[in-house]
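Heads up: the structure comes next, in structure tokens.
Missing here: one protein chain of the complex. Every other protein chain is in place.
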Amino acid sequence: MSTDHSAKVQRDAEGRLRHLITLDGLSRDEIVALLDLAQFYARTPGELAARDQTLAGHTVANLFFEPSTRTRVSFELAAQRLGADVVNLDMQSSSRVKGETVLDTIYTLQAMQADILVMRDAEPGLPAYVAKYVAPHVCILNAGEAHLSHPTQGLLDALTVRQTKGDFAKLKILIAGDLSHSRVARSAWHAFTTLGVAELRIAAPEDLMPGKDEFKGATRFTDIDKAISGVDVVMTLRIQRERMSGASIPDEATYHHTFGITADRLAKANKDAIVMHPGPMNRDVEIASAVADGPQSVIQRQVTNGVAVRMAVLATIARNVQARRHFQ
Amino acid sequence: MSTDHSAKVQRDAEGRLRHLITLDGLSRDEIVALLDLAQFYARTPGELAARDQTLAGHTVANLFFEPSTRTRVSFELAAQRLGADVVNLDMQSSSRVKGETVLDTIYTLQAMQADILVMRDAEPGLPAYVAKYVAPHVCILNAGEAHLSHPTQGLLDALTVRQTKGDFAKLKILIAGDLSHSRVARSAWHAFTTLGVAELRIAAPEDLMPGKDEFKGATRFTDIDKAISGVDVVMTLRIQRERMSGASIPDEATYHHTFGITADRLAKANKDAIVMHPGPMNRDVEIASAVADGPQSVIQRQVTNGVAVRMAVLATIARNVQARRHFQ
Partner (left out) sequence: MSTDHSAKVQRDAEGRLRHLITLDGLSRDEIVALLDLAQFYARTPGELAARDQTLAGHTVANLFFEPSTRTRVSFELAAQRLGADVVNLDMQSSSRVKGETVLDTIYTLQAMQADILVMRDAEPGLPAYVAKYVAPHVCILNAGEAHLSHPTQGLLDALTVRQTKGDFAKLKILIAGDLSHSRVARSAWHAFTTLGVAELRIAAPEDLMPGKDEFKGATRFTDIDKAISGVDVVMTLRIQRERMSGASIPDEATYHHTFGITADRLAKANKDAIVMHPGPMNRDVEIASAVADGPQSVIQRQVTNGVAVRMAVLATIARNVQARRHFQ
């Protein structure tokens, strides 16, 4: 169904999910099963006090070639709360010092019997490349890949929409902002589309609007005020200054004025519309501070769901390893 | 009883300790209870072999805006030995890279269901500021705040005095050194005063002596040789070069000569006086190396007590969260 290379690489011979590199190609049932398991893990701290031991004896290694404290901590807590051993490798400073190739680093972790490698990279291609070479018991989880893919973010966004707005078949969802550089938007598009969203709108300044071969099925807007009108969900994207070199972006104040999610703009959405942001926020740039902290914001719920979704993905992937081992 | 903003912020509606930001306002009973619990945790490694699970299912996040390996490791071990999950965030490099506000970082950790945030900062005000915004289940522990407060240090100093010298009502204690920049001295003053020390002396070079609105009840000395005469406890302070820019401090050799705790000076204290230092030491600057390693030194015991005190504070604060949850 998918022509994406990563979508094929992440399946085992039986078609089970072996890695999670992209949401491309995941069926509706697969996504629903992951969301259901995440919902089970999305308990209050009190209920979490009896530690789950699903990943006891498993080792999760975080390899962040691009720094992200937020995502690293989310994966680290998810793994710890399932009883896994966790090691963090700062791939920016340490391991490239001695000139070792990335694949040798992966082989080393695999030989140390690491079970799940959580990878983040600013360049595209590494997770799928590595996935082709690892041993059968090793799983690759993509924690953010260039502008392409951030599958656990897509799942946590879907879980947040499902919790707060219910049936996707009745929803109009808007993804707005720097779509061109956004892995968050691409993974959310996969999730929302697969879950059967009634209408998906995307809005970006002209220079930040991806080509027509992407975000298929979405209605395109360059005018945010038109785009937001009547939607149930407003997902705004981080202005990623570090990715935007060369693009003809106006200054932050102008961006806020012409494209930021302000209270006035939000008033054009449905009355009970929710507002989402993947964080970290540039307050009063892509989103007004008052909106971020307002009653329609579900931004902190997204973070909570992030840990739960990562627990669900870790547990699912680890169980699929066992299934291959014992039933093949 | 206290007019300190932090002292009020750290209480819940019932008056229980919700955070620990300052020792200001803690009653004698509260401090004694913390010391008693710390004494329970101050066991030998052999006795610690059966792991306490008081904080199982809890998450402790270390947020150090000012680096301190020593204090971070002490809190990390305290949390681990109570069965907590621990994550470390190096706030100097990672999280401010993307321009997120501190409060958004806190909200993110809170949304990830972190229970206790251990914070250290070179600037004043952050712990009390943050404490006002966090959810009811989140606790802030101050691990060092500017020159103002270092409550677990004050408690470990009190525990060390209690273990080695007994009843505060019979003790003369001297705190000597760079009082002006010392959060250690301020928290020790709170602890010793509340516990009813017979006489508290403070000694500092004139430029490093705080104003009369601070260290109330203490006798002030600028001559260390007079100050040390007949005391039971000599607590010397680290010369913090990184904090002293602009102050008219002599070179290290002169400081040692005029204000360092040497064997000769120590001989003027009571025969069985103990010597304390919060570490890390500048040997042969504020303290003679022979004194630091001598029979009257309790410096390593302070470190041991540091872990025990932090276990006691973590356990107490976490229990107060449960109390609020179930009995309000």
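Note that the chains take the letters A and B in the order they are written out, and that residue 1 is the start of every chain.
Please note the rule applied: contacts are C-beta pairs under 8 Å (C-beta built on N, C-alpha and C of every residue); 3 or more make two chains touch, one makes a residue touch a chain.
Just so you know, these numbers come straight off a predicted model, no measurement behind them.
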Item to complete: Pick out which of A:Gln10, A:Gln110 or A:Ser180 touches the chain that's been left out of the picture.
Response: A:Gln110
Fill in: Identified contact with the non-displayed chain, of A:Leu89, A:Ala191 or A:Ala315
A:Leu89
Worksheet item: Which residue among B:Ser6, B:Thr22, B:Thr59 or B:Ser74 touches the omitted chain?
Response: B:Ser74
Discussion item. For the chain left out of this view, which of B:Ser27, B:Thr219, B:Thr254 or B:Gln300 touches it?
Written reply: B:Gln300
Worksheet item: Mind pulling the chain A residues that touch the left-out chain?
Response: 56-59, 61, 85, 87, 89-90, 93-95, 97-101, 104-105, 107-115, 137, 325
Worksheet item: If the missing chain were put back, which residues of chain B would it touch?
Response: 44-46, 48-51, 67-70, 73-74, 76-77, 80-81, 242, 279-283, 300-304, 306-307
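As a working rule, only the chains that are shown with their structure count from here on.
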Item to complete: Round to the nearest whole Å and give the separation of the Cα centres of chain A and chain B.
Response: 41
